[in-house]
Each structure stands twice: as structure tokens, then as C-alpha cells.
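Let me begin by handing over the structure; questions about it come next.
A single protein chain has been omitted; all remaining protein chains appear in their positions.
== chain A ==
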Amino acid sequence: MRATRGRARLTAALSTLVGLVVAAAFLAPIAWTVLSSFRPAAEAAQPPLPPWPTRGFSLDAYRTLDGFSGGLWLHAADSGLVAGSTVVLSVVVSLFAGYGFSRYRFPLRNTCFVLVMTTMMVPFQSILVPLFILLTRMHLQNTLTGLTLVYVTLQLPFSIFMMRNAFDAVPREIEEAARIDGVRDLRLLVRVLLPLVMPGVATVAIFAFLNSWNEFLAALVFLSDESKFTLPVLMTAVRAGRFGSIDWGAVQAGVTVMMVPCLVVFLALQRFYIRGLTAGAVK
């Protein structure tokens, strides 16, 4: 009896140990890059053994990166602007659409909903060419606005699905009560219902942020002006040595700048992120 309990405890300890080792392996590349980015310029080309700065903490890598093209902050602002606008627009458009699909029975409602959902099955990589032509005709090619509109559209099927479910879960009695009190239409949606579907909004916002902040191919194709490059496109140019010889310190700094917002957003709002993931899975 005591022997089996002892063995069970040993297996538990062993599996925790294995878990810690695997977790360290998953964490290592991230930690390695962040630590290495604070090495002085003289060490930037050295192998990261050890990764932490041995000759004092330095921001050289970030300074070098800031010297490329329009500077780090301009491109971070480009990325931030695109991601921020994608978040706001995705939330607003899918909030309205989710409300409309959940609460009204208008002609072609089901057709519209099915149409939006089927676009989820078509990868956007296969419509890049016409998107490029369309954006050119609309004078939106090589603009952050055009890129944002494409990102919002790519977010919509998932976002509308999330928001419609969120509204479906709100009891209709709440609306009836608000209507009797004389609150209607937009005011009803914003003042009464928005607080109730906030978890759905959070999920939509997180996915919109991560996907637009990280997207590479569309940004690479649609942005030709160097000053408009989002961070992934800029960093690819840095890594390809387009601004002189490859500076690995700058690459580490750029990777850190791109990673940290994603990690912070995820760690802060993990609950809503996983909810969105499993909601898609249950469907």
C-alpha cells in the first residue's frame, strides 16, 4: 500500500519534471531572443552563448534598427495603426452584423449568413491577385487603409459568428424591458446590450489584433512604399540585408518588438482567446 503510494508520488514528480523541461524548450527561443536583443553592438554578431549580455546591458540593437528606413517607431506606428483600426472596425462591423443576424428576420437573412460563413473556407491567398487589382482601381493599393479593409474582411466570418452567438445568449426580455423604458435602436444596442456581449467583443478584438499585427503576405504584396511597411515586412527587408549587411542585433530587437505586444495581449486576456478558439472548434 505504502509502496504504491510512494510510486504514484514518484511518477507525479517525474511527470512534473518532464513538463518543466518541455516548457523550458518551448519558452527558450522567446527568452533567447529577448535577452540577446540587449547585448551591445559588438556582441550582436556573436553566437548567443550565453544569450544574456555579458558586457553590460545595452539598447544598441534597438538604436541600429531605428536607423533603418523610416526608423523603428514609424514602422511600429504603421503596424499599430493597421492593427488598431482593424480591431475597432472588426468590432463595430461585427457588433452590428451579429445583432442584425441574431435579432431581426429580414429577407435573405440565412443566405447572407451562409455566404459570410462560406468565405471562411476560401483561403485569402487564392484571391490576392484580384484584391491587388481591386485595391489599385480604388486607389487603395499601397495604403494602410486598403490593407486594413482587407484585414477587417478576413476577420469578419469568425467575428460575426462570435457576435451572433453572443447576442443569441442574451435573453430577449432585457430588450423588451429596455424598449418599454423608451430605449431603442442604437442607444439600446450601445447602452444596454454592449455590456452584456463584452466577452464576445473581447474575443473578436484579440483575434483581430493578433492576426493583423502578425500578417505578412498581404502586407508584402499591397505595400510598395518603404515608409508604409508594417513591422514584419520591414524586418524581412532587414533580414535580407536590404539596408546594408545583415545586422542580427537589429533582427533580435525587431523580433522582440513584434512579439511582446502579442504575448502581453494573450497573457492578459487568455480566457477570451481560448474561448474563441474552442467556440470555433465546437461549431
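Here is the rule we go by: a contact is a pair of C-beta atoms (placed from the backbone, for glycine too) under 8 Å apart; a residue touches a chain by one contact, two chains touch by 3 or more; residues count from 1.
Simple rule for what comes next: contacts and distances are computed from a predicted model.
A.B. asks: Considering the UniProt annotation of the chain absent from this complex, which name among "Sugar ABC transporter permease", "Nitrate/nitrite transport system ATP-binding protein", "histidine kinase" or "Spore germination protein KA" applies?
C.D. replies: "Sugar ABC transporter permease"
A.B. asks: Give the residue, chosen from A:Pro47, A:Pro171, A:Pro195 or A:Gly244, that touches the chain omitted from the document.
C.D. replies: Missing-chain contact among the listed residues: A:Pro47.
A.B. asks: Touch as defined at the start, partner being the missing chain; which of A:Thr16, A:Thr54 or A:Ser227 qualifies?
C.D. replies: Of the listed residues, the one touching the omitted chain is A:Thr16.
A.B. asks: For the chain not shown, which residue from A:Ile127, A:Ala169 or A:Leu194 touches it across the whole complex?
C.D. replies: A:Ile127
A.B. asks: Considering the whole complex, which of A:Pro53, A:Gly100 or A:Pro199 touches the chain not shown?
C.D. replies: Residue touching the chain left out of view: A:Gly100.
A.B. asks: Contact with the hidden chain only, please: which chain A residues?
C.D. replies: Output for chain A: 12, 15-16, 19-20, 22-23, 26-27, 29-30, 32-33, 44-49, 51, 92-94, 96-97, 99-101, 103-107, 109, 112, 115-116, 119, 121-123, 125-134, 149-150, 152-153, 156-157, 160, 185, 210, 213-217, 221, 232, 235-236, 239-240, 248, 251-252, 254-255, 258-259, 262-263, 265-267, 270, 273-274, 277-278, 281-282.
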